[in-house]
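Here is the structure we will look at.
One protein chain is absent from this view; the other protein chains keep their places.
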Amino acid sequence: MTAQRRELERVNAFSDGVFAIAITLLVLNIDVPDVATGELGHAIKDLGDDLLAYAIGFAVMGLFWYGHHRLFSRLARSDGRLVLTNMLLLGLVGLMPFSTGVLGNYDGPLAVSIFAANVGLATIVDGFLHLIARNDELEEPDAVRMPHELSLTWARAVVFLVSIPIAYLASPEIAQYVWLLLIAIVFLRRWG
Amino acid sequence: MTAQRRELERVNAFSDGVFAIAITLLVLNIDVPDVATGELGHAIKDLGDDLLAYAIGFAVMGLFWYGHHRLFSRLARSDGRLVLTNMLLLGLVGLMPFSTGVLGNYDGPLAVSIFAANVGLATIVDGFLHLIARNDELEEPDAVRMPHELSLTWARAVVFLVSIPIAYLASPEIAQYVWLLLIAIVFLRRWG
Amino acid sequence: MTAQRRELERVNAFSDGVFAIAITLLVLNIDVPDVATGELGHAIKDLGDDLLAYAIGFAVMGLFWYGHHRLFSRLARSDGRLVLTNMLLLGLVGLMPFSTGVLGNYDGPLAVSIFAANVGLATIVDGFLHLIARNDELEEPDAVRMPHELSLTWARAVVFLVSIPIAYLASPEIAQYVWLLLIAIVFLRRWG
Partner (left out) sequence: MTAQRRELERVNAFSDGVFAIAITLLVLNIDVPDVATGELGHAIKDLGDDLLAYAIGFAVMGLFWYGHHRLFSRLARSDGRLVLTNMLLLGLVGLMPFSTGVLGNYDGPLAVSIFAANVGLATIVDGFLHLIARNDELEEPDAVRMPHELSLTWARAVVFLVSIPIAYLASPEIAQYVWLLLIAIVFLRRWG
């Protein structure tokens, strides 16, 4: 293994670590209820919003990681631009336990917008990662890209950003349905 | 190392990360007591339930990880179905610090049922992972499976799900003894 | 890389993960003070015990990890006994953020004893790991052991367990000096 490959492996390891930790910290937003034993049933029912936010956050971050891991599996080497842009992406991913916590604890368009802005920005940075990998010719020569991979990344960013005015003009619920639809489409496409 | 193998390695690294983090977050359910120094002895004794829940949660998740690591050590490649189903498994594993916290803080059948449902569902998803690995022919051609591996996975799922009516109809303690018996059996089988 | 080696690598990765997470969770025991800006100086001074406990916990766990990584670097394969005993060790390591938190928050012999018991038990399990590696012939044939490695592991366990009666019969401070002396000796021996 060359020093070049070793450097890339450590970027992978560090990124996987941040993704894995951020996704696992989501559970800390679901507080163990502090009520009398007889009230536990009601308290658990009240956690419905938290559990839905956990599921949405986990799905979004999981699909994110999946895209990241497909891109990085194709790389032959890294450069400064890639590592620094990746660091920015990880900084936005690292914020997601916070914005998922806001989503689970508040109704209304602002909470939905905070989550959508976090995901939308991270997706845009993800798109730039793809651009850097191409422009700086970091990919293995025989790497196979999924068709329309980059266009679909931009499309995902647009959907999340457009869900912000939807949350204000239509309703926060509709914005969340839009996300769920997007998650379902990405899921089905990768499943097939 | 081929791109295919590298993709698989990252699924491994990400999964190991989530398992390791979720299992280590269990300790956050054992609060450092906040009492006068003279009362520390009593406060520690009151942590008995938390420590038992920690031990059960750690054992269940540890044996889970063990099965996961045996399956993934046999794989030659991954596909979308495997990665997405694995993500669902990790989402359920990531919830276990919550359900272990509920188990440690509450008596009664509901707390036991929440833990059992979490483990039972995760075990069912684990069974589907085994099925996908076989159907999609992802295993190394010369891979050696443990005898009856899949049947025993379904059996473990059934035991946890059946412990829910046991907790309500008999008692939560008996349900927990059933788990401990199962853990002991799996432990002894893997030890030998 | 054979399936055998891959299995071992995942045990390594999982163990490194738990050690790294548990050691990093120690910081959560040092609460960011919640006082007026003018009082921050006093509040930071009151954190002295927490910082000392952090340093002791980090040093003990760091040297632990070092011994673990030296043993596992020598292994050629794992077996059920090793993985399960390692899981028990990780369960005790995973408790150390709790016992380090107790150590930082309480004076008196009980807090010192809880920390010493946690470390002592983990060291004993570590000794059994060494025994299993030898008895089950899991080490590479050409592996080089440090001289007296196993005897020194037992000696470390004895020191921590003996520090418990020292804390009660002499004083908790003397027990902690004993640890610091031991940490210094191990440190110097590995440094040289």
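Chains: A, B and C, in written order; residue numbering restarts at 1 for each.
Just so it is clear, a contact is a pair of C-beta atoms (placed from the backbone, for glycine too) under 8 Å apart; a residue touches a chain by one contact, two chains touch by 3 or more.
Since the model is a prediction, treat every value here as computed from it, not as a measurement.
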| item | value |
| --- | --- |
| Sole contact to the chain not displayed, among A:14, A:128, A:154 or A:177 | A:14 |
| Contact with the hidden chain (one of C:3, C:30, C:150 or C:170) | C:30 |
| Those residues of chain A which, in the complete complex, touch the missing chain | 3, 6-7, 10-11, 13-14, 17-18, 21-22, 25, 28-29, 80-81, 83-84, 87, 90-91, 94-95, 97-98, 101-102, 105-108, 110-111, 114 |
| Residues belonging to chain C that touch the chain removed from view | 12-13, 16-17, 19-21, 23-28, 30, 32-34, 37, 40-41, 44, 54-55, 58-59, 62, 65-66, 69-70, 72-74, 140, 143-144, 187, 190-192 |
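To be clear about the criterion, only the chains that are shown with their structure count from here on.
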| item | value |
| --- | --- |
| Proportion of interface numbers common to chain B and chain C (over half same, under half different) | different |
| Euclidean distance of C-alpha centroids - chain B vs chain C, Å | 25 |
| For chain A paired with chain C, centre-to-centre distance based on mean C-alpha positions, whole Å | 35 |
| For chain C, residues contacting two or more additional chains | 21 |
